[in-house]
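The complex appears here minus one protein chain, its other protein chains still in place.
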Amino acid sequence: MNPETTARLLISCDDKAGIVATVSNFLYHHGANITALDQHSSDPEDGTFLMRLEFQTPHLKTSRSILEQSFAETVARPYNMDWRISYAAERKRTAILVSRQDHALLELLWRWSRGQLPIDVTHVISNHQDTRAAVESFGASFHHVPVTPDNKASAEQEILELLSDNTDLVVLARYMQILSANFVSHYPHKIINIHHSFLPAFIGADPYRRAAERGVKLIGATAHYVTEDLDEGPIIEQDVKRVSHRHEVDELKEFGRDIERNVLARAVRWHAEDRILLHQNRTVVFAEW
Amino acid sequence: MNPETTARLLISCDDKAGIVATVSNFLYHHGANITALDQHSSDPEDGTFLMRLEFQTPHLKTSRSILEQSFAETVARPYNMDWRISYAAERKRTAILVSRQDHALLELLWRWSRGQLPIDVTHVISNHQDTRAAVESFGASFHHVPVTPDNKASAEQEILELLSDNTDLVVLARYMQILSANFVSHYPHKIINIHHSFLPAFIGADPYRRAAERGVKLIGATAHYVTEDLDEGPIIEQDVKRVSHRHEVDELKEFGRDIERNVLARAVRWHAEDRILLHQNRTVVFAEW
Amino acid sequence: MNPETTARLLISCDDKAGIVATVSNFLYHHGANITALDQHSSDPEDGTFLMRLEFQTPHLKTSRSILEQSFAETVARPYNMDWRISYAAERKRTAILVSRQDHALLELLWRWSRGQLPIDVTHVISNHQDTRAAVESFGASFHHVPVTPDNKASAEQEILELLSDNTDLVVLARYMQILSANFVSHYPHKIINIHHSFLPAFIGADPYRRAAERGVKLIGATAHYVTEDLDEGPIIEQDVKRVSHRHEVDELKEFGRDIERNVLARAVRWHAEDRILLHQNRTVVFAEW
Partner (left out) sequence: MNPETTARLLISCDDKAGIVATVSNFLYHHGANITALDQHSSDPEDGTFLMRLEFQTPHLKTSRSILEQSFAETVARPYNMDWRISYAAERKRTAILVSRQDHALLELLWRWSRGQLPIDVTHVISNHQDTRAAVESFGASFHHVPVTPDNKASAEQEILELLSDNTDLVVLARYMQILSANFVSHYPHKIINIHHSFLPAFIGADPYRRAAERGVKLIGATAHYVTEDLDEGPIIEQDVKRVSHRHEVDELKEFGRDIERNVLARAVRWHAEDRILLHQNRTVVFAEW
């Protein structure tokens, strides 16, 4: 995959006959060559049409802006589509919020620094100073925004101002503050959280302890988009690991951290590669399994 | 493993120094050779001592009953042990209860008929006739005990009478009737149920539909001991399978059935091989992973 | 998925701009509504175009034969496509060959009898009588074709004659005879074998014993198309299970059988649903993970 030449088109709309033909004709006549296409209808009759395709841009016959404008008018409007075109070379500008635990943060920075996570890390913001040195060693910009019971609103305002320079994605990499509905409304389906349980099990606090007490045989973690309803946003990715009576709560937490960092890294990668569509509070992930 | 010569000893008690020495001395002096031993203390100080061991009986210097009596008096009483000795050749007499869905039942009968499940299937009891032919083709005894809103108590009584011939284990292989507290009290930690979700997620009815609606990325099943509290008994085994937006509820159910039958088969096997101890509403499974 | 109305189109050809547009236009203008499409190019420049799509036939404007003829002339020929259209209602006529071990056979018959395997089982053929009763209890037709060192060619001939009634798929469900190149040539990429190791490890005989001796920590099984080169045909599906020093060879075999039956069932299902394309001695599986 050459990021310089690869673009992605994501579409969701009411399903009708002829959409694939219309879209592929449009692209063909504008010189865009489709190299991957994944389409799914939620129901053969009266369902929702969901599609992700990748196309190559070297032989485009128009500018990108003309292409998009033309697509909007001649294809998207008639079918009443939700759609977006993105270009692999335009990496999502990403802010990472973190508290004290650094495992998820470091995994993201590590993969990012190795070219495995196609994002630009614009800010790392924490309510603690603990991770500053590690963040800066990766060449990322660290901001300390302390949060107290009294300054919650102003702290959020300070974060929003930091993000105001065109932030495309906010990742909560174990950020232990609950964001207000107002904050969330600025980034609809653009905030990814890692929750330290296999949702919907163990919603809320201290899930590993509760998992140990319940005696589950698998523990897990869940990456999801943040919505107003805590722990209820659309799930992007989950994974689990087998545990046994030999593992105390601290070990479950340690295992859990390994799951968390991998699950979050996958979720961020899929978002960054425009592999995720929303459908009825659920994600459709066009993952490359 | 030779079932004719293999016995198992399971112990749980308050942890103290010297238990392993005392038990292994006892066995040695009675001519019992330990061939596998798995011991775990829930805490190095003031924890619970949990142990499973296998020993070989060919060179026993006493009868089994004398061995057990002597163990009770000289070892178990001083340490205030919960303990049991079982012999691999004495297979657990097992009744299977089932409603209409036969996948879990058939998996058990199949493994049983192939010698992979060391139990004796004494009864298959159903509130429907659907599985009679399949059950009888395995040479197992089928009983139809219809259940209606009006005869629930008498139906349970009828089942209890069927089981009164020394039943060691009751397996609910998708039995869709809720057993009364009275019934459960006859078989404490001797009733295994397969629940069609990854507990504690989706407790209650129609879990696969609710899993689809929540958009989880893994579905699962849980085998657990039945207690008075529905879906709250000690978990024996769980497993999951990855699913995606491409799978409709019916497919989740189909995948779920595959998980259910394997999870239940493992749980029954571990119970049959005396691999399970109870500790604070949790199972300690000395599994042979 | 309604099998009465669902058709599938599979295409592989040299990649060029416009193929998706051409194909989807063709379908649209013939009244075929695309409900799932999965397309992959092996390389953005000069690669191979690989595509599977599902379309619905209720509103087709021509007969199926006209549709296919027209597609052949106006679409497939100009692009020099390898292609096929199949209809979900026309189940693949499938023969299963088996020797003494019945686990893979029974899993297939079980899933088939439950409607989970969209094939027609036309013949079960064995060089032993052991599985006759089980096969016939599923209502399938059993044929005993003994094989000795002396009659190998005539036995194969007898099998070929049995299959001559339009067999679409031959499944070797632990058939312990090596098929001749002549036999294989009658069913190119239409014979699926289950091999009892994680290929290419442990090619050849007695893989579980060799796995135990090598001390591997995972054992596996592989479903593959049969070609002239033993154990070298395109791999369709594989899976593994964790094992440990506690497991003797017999237990590895038992675990292996569980993997084998599931891996084979998935491979047969994917073939039956026309999810598999060949590309350079490898399979492209448009699986619905």
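Order of writing sets the chain letters: A, B and C. Residues in each chain are counted from 1.
By definition in this document, contacts are C-beta pairs under 8 Å (C-beta built on N, C-alpha and C of every residue); 3 or more make two chains touch, one makes a residue touch a chain.
Here the structure is a predicted model, which is why all the values come from computation and not from measurement.
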| item | value |
| --- | --- |
| Residue of C:V20, C:I235 or C:L252 in touch with the missing chain, whole complex considered | C:I235 |
| Contacts of subunit C with the absent chain, listed as residue ranges | 40, 42, 50, 198-202, 213-218, 220, 234-240, 244-246, 279, 281-285, 287 |
| Positions on subunit B where the hidden chain makes contact | 1-2, 5-6, 15, 17-21, 24-25, 27-28, 31, 33-41, 44, 51, 53, 56, 59, 289 |
| Touching residues on subunit A - with respect to the absent chain | 36, 103, 106, 110, 114, 116, 137, 242, 244, 246-247, 254, 258, 262, 288-289 |
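Basically, only the chains that are shown with their structure count from here on.
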| item | value |
| --- | --- |
| Label of the chain whose CA centroid is most distant from the centroid of subunit A | B |
| Centroid spacing, where centroids are CA-atom means, of subunit B and subunit C in whole angstrom | 37 |
| Interface hub residues of subunit B, defined as touching at least two other chains | 244, 246 |
